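Note that this complex is displayed minus one protein chain, with the remaining chains in position.
Our next item is subunit A:
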Amino acid sequence: MKAFITAIVALVVLAAGMNFALDNAGFSAAEQTSSDRNVRLGD
């Protein structure tokens, strides 16, 4: 069952890694759906 255990470990690493990579690449839902370009914030 080494192949199964290795696959589970790979699955966890891939899931965490892709989440980290996509978040840092600006693909989070928040970054994709909002912008401050046309909004005056503050004063």
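We take it that contacts are C-beta pairs under 8 Å (C-beta built on N, C-alpha and C of every residue); 3 or more make two chains touch, one makes a residue touch a chain; residues count from 1.
Simple rule for what comes next: contacts and distances are computed from a predicted model.
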Quiz item: Can you pick, from "MoxR-like ATPase", "Aldehyde ferredoxin oxidoreductase", "Formate dehydrogenase gamma subunit" or "Inner membrane ABC transporter permease protein YcjO", the UniProt protein name of the chain not displayed?
Solution: "Formate dehydrogenase gamma subunit"
Practice problem: Would you write out the residues of subunit A that touch the absent chain, in ascending order? | Solution: 1-4, 6-8, 10-11, 14-16, 18-19, 27, 32-39
